[in-house]
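For this view, one protein chain was removed and the others were kept in their places.
Entry: chain A
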């Protein structure tokens, strides 16, 4: 992947290798699947993931927190799914370019799609961090699982993508230098 950069026209442009695109799309589709299962009330979703994606709104009143979650869950899920679909849409329209090493995809985002990306990259990182045991300050951290190293590399990769997108966005919005 080549990091996001601001174009003179004010878009955000990044380059992904074909395998990266396939991996990214697969994970985004998995997030959509997960969110849809939560919305349908299916109980097979890891409680720690739920607790991090839909956190308590009240620290010392569990019943108020539960009630709040009941009222807000559907809208939050819809918003997260909308973000994820926005990310998939930007891959759909990404131009292909041949390079010496093979084919790459040029992902070009306007501000609206950049917001979809920021949201989905956050959700992906939250889910990955939960499986690594590093999602909250009180987590013990470093869960030893066979694929922890792979999950961590994805977590870092999405962090890199999000960091570069924010930097490019600040450049477009003229915030970086102020």
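Just so it is clear, a contact is a pair of C-beta atoms (placed from the backbone, for glycine too) under 8 Å apart; a residue touches a chain by one contact, two chains touch by 3 or more; residues count from 1.
By our rule, contacts and distances are computed from a predicted model.
Between the names "Carbon-monoxide dehydrogenase small subunit", "ATP phosphoribosyltransferase", "Carbohydrate ABC transporter permease" or "ATP-dependent Clp protease adaptor protein ClpS", the one given in UniProt for the chain missing from this structure view is "ATP-dependent Clp protease adaptor protein ClpS".
Check A:7, A:29, A:72 or A:145 against the missing chain and you find that the one touching it is A:72.
Residues of chain A that touch the chain left out of the display are 53-59, 68, 72, 75-76, 79-80, 115, 118-119, 122-123, 125-126, 129, 134-137, 139, 159, 162-163, 166-167, 169-170, 175, 178.
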